[in-house]
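The complex appears here without one of its protein chains, the remainder shown in place.
Chain nomenclature is as follows: A, B and C, assigned in order of appearance, with residue numbering initiated at 1 for each chain independently.
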Amino acid sequence: MLQELYQEVILDHSKSPRNSGVIDEPSHQAEGFNPFCGDQVKVMLIVDEGLIQEIRFSGQGCAISQASASMMTQAVKGHTVAEARDIFKTFHKAVTEDDEPDIDVLNELASLCGVKAYPSRIKCATLAWHAMEEALENHA
Amino acid sequence: MLQELYQEVILDHSKSPRNSGVIDEPSHQAEGFNPFCGDQVKVMLIVDEGLIQEIRFSGQGCAISQASASMMTQAVKGHTVAEARDIFKTFHKAVTEDDEPDIDVLNELASLCGVKAYPSRIKCATLAWHAMEEALENHA
Amino acid sequence: MSLPSSIRCQFPALQQEVNGRPLVYLDSAATSQKPQRVIDAVSNFYETSCANVNRGAYELGRRSTNLYEGARTLLQEFIGAEHSEEIIFTKGCTEAINLAANSWSAEYLEYEDVILVSEMEHHANIVPWQMAAERHGARVIPIPVTFDCEIDLDQFESLLREEPVKMVAVKHICNATGTINPIEQIATMAKEAGSAVMIDGAQGLAHQRVSVKDLPIDFYAMASHKAYGPMGIGALYGKREVLRELPPYQGGGDMIRAVSFEDTTYRKPPGRFEAGTQNPADAAGFAEALRFISEVGVEALHQHETEIRIAAEKMLQDAGADIVGSPKEKAGIISFVLPRIHPHDFSTFSDQLGAAIRTGHHCCMPLMSSLGLPGTARVSLAAYNSIEDLNVLIEAIESARRIFA
Partner (left out) sequence: MSLPSSIRCQFPALQQEVNGRPLVYLDSAATSQKPQRVIDAVSNFYETSCANVNRGAYELGRRSTNLYEGARTLLQEFIGAEHSEEIIFTKGCTEAINLAANSWSAEYLEYEDVILVSEMEHHANIVPWQMAAERHGARVIPIPVTFDCEIDLDQFESLLREEPVKMVAVKHICNATGTINPIEQIATMAKEAGSAVMIDGAQGLAHQRVSVKDLPIDFYAMASHKAYGPMGIGALYGKREVLRELPPYQGGGDMIRAVSFEDTTYRKPPGRFEAGTQNPADAAGFAEALRFISEVGVEALHQHETEIRIAAEKMLQDAGADIVGSPKEKAGIISFVLPRIHPHDFSTFSDQLGAAIRTGHHCCMPLMSSLGLPGTARVSLAAYNSIEDLNVLIEAIESARRIFA
């Protein structure tokens, strides 16, 4: 049954994460820490006129947290800040609540819903997202 | 059976304690505290050439601690410091160990042996003695 | 009595004899006895869920984390706190006050500032403030207590006017006299004068309902073991805005965000204040105790204890005892003195008859000296007591009087 948690698309993102690396002069950035396992992720963005022009992440973590960060960058890039927040809301619901996930919004991200069955892994799936949210509140 | 703990002689000493009061210029003094019940006693002495010339005590406490202080002053007054310490040793044994008390040394003090059956009261019986011992180590 | 006598059957320790007589436990303000369900909750933790919390990579860890965080939420609801992160688990009420005194003072206390502490406080709500005052060059000033054993509100008001008061530390219920302090009024006065407020709730938790979100207080300190729960755990409630600003207290695992030799950063509250391995075993027991109290009802407990207290005061007075203090609002605690019989002597008489009472200064030395008493004998009541328990005490008074009169 762990095949359901570790779907192909997740393994693919965790092995070859998209948008990984650093942005030299981000307009927004924040770090996320999971003090219990030591996972850590840094999310950097360039936001211009409310639009996420560029987003990258760096850091270490398990397959779930890396894949989630990678998919997140793809999901929010080119969207407005408000849209990005909405996507996080939908995603957060999908990995914590029992309702059917909203596939139209989530696309690939829906593959992470498997963590629901592994409560201690939910934090892995949301780590980068919380960092993004914090980054959008702060400035660089 | 509490008649055995509170013998006549104890009640007498606790109601009319001997040598209670203060010495204005003691050569030695110390305070004893029982932090658990709040009992407190101050022992003052005038020691001259190794002899306990004068001893008084003040403070508050239960019948056992008052009687013990009162009898103590009578027992050690006029004795040398070394003798006073020996009397304490004999008394301490008598109220904590199971052997027959040494009546010759203890006299009236033997009446306090009843505390052995009430372990939480042993501290009451020895409070003033510990203060005297401390006083003899310090100076005024 | 308003509570069924069957409640007593739930307490295994009360089913025994002591010195050949049925145990009569009248020292619940020191520590309450525990119902079987609380004892079982602790054993059950060890038998089924024993693991560290917050490390939930395996099933037992998830169970212990759920029990621990569940206890936090339960306590939050029980005392009417707005957020679960306002509840910090400690090893007891004393540690809760030390934590607050330490972290709050580090952030706010300055040279010559004043901390007002009532004269009736337990040493646990005096000494930590004295220590903090010494570290920061501040002053601890007592709020006088009236002859009735109430906080003197007039004097409190003038102390607030004259001094630059930064902290007011007052107990909810007095463990020595039973006085229920008007904490809302005191806190409101303190806040108007710009002071922070610590309420020592050690005796409050199982005896008076509180809704901390409606009180203008910063801290409320609690102990599980005085509220039918296990020893080894307590809690500090702190308002969210207050806790957020405070530095940590103890350092270690679980309270950090990241550690390095260059720069260590800390978690948000409550984690920041909970260093080291947590105690989910006793948290589970504490939670079960809160469920027990809720099922019986805090109001029903207070009424039950009040009925016994009033009858007991009369019996004691008839037997020649002087009751110490006559506050308008009073919990199920009676301090008394017997003419010509020292409390410590009396306790030996009651012990002989199987009755457990407390004698001494009840960790309230300043109160005792302000009352001019060497100590008192104290009866403190809980769910399992009945007025029959007092008969033994009267018997003890009579037997002591035969010797001392």
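Just so it is clear, contacts are C-beta pairs under 8 Å (C-beta built on N, C-alpha and C of every residue); 3 or more make two chains touch, one makes a residue touch a chain.
What you see is a predicted model, and the numbers here were worked out from it, not measured in a lab.
**Student:** On chain A, where is the contact patch with the chain that was removed from view?
**Tutor:** Missing-chain contacts on chain A: residues 1-3, 5-6, 11, 36-39, 60-65, 118, 120-121, 124.
**Student:** In the complete complex, which positions of chain C touch the hidden chain?
**Tutor:** Output for chain C: 12-13, 16, 18-19, 23, 25, 27, 30-31, 33-34, 38-39, 42-43, 46-52, 55, 57-61, 91-95, 97-98, 101, 117, 119, 122-124, 126-128, 130-131, 140-142, 223, 225, 230-233, 248, 250-256, 258-261, 264, 275-282, 344, 347-348, 350-351, 354-360, 363, 365-366, 369.
**Student:** In the complete complex, the non-displayed chain touches which residues of chain B?
**Tutor:** 33, 35-37, 40, 119-120
Going forward, only the chains that are shown with their structure count from here on.
**Student:** Using mean CA coordinates as chain centres, what's the chain A-chain C distance in Å?
**Tutor:** Averaging C-alpha atoms per chain gives centres 46 Å apart.
**Student:** I'd like to verify one number: the distance from the centre of chain A to the centre of chain B, where each centre is the average of its C-alpha atoms, in whole angstrom.
**Tutor:** 77
**Student:** Distance-wise, how many Å sit between the C-alpha centres of chain B and chain C, to the nearest whole number?
**Tutor:** Chain centroid spacing, chain B to chain C, equals 37 Å.
**Student:** Find every residue in chain A that makes contact with two or more other chains and list them.
**Tutor:** Expected reply: no residues.
**Student:** Which residue numbers or ranges of chain C touch two or more of the other chains?
**Tutor:** Not one residue in chain C touches at least two other chains.
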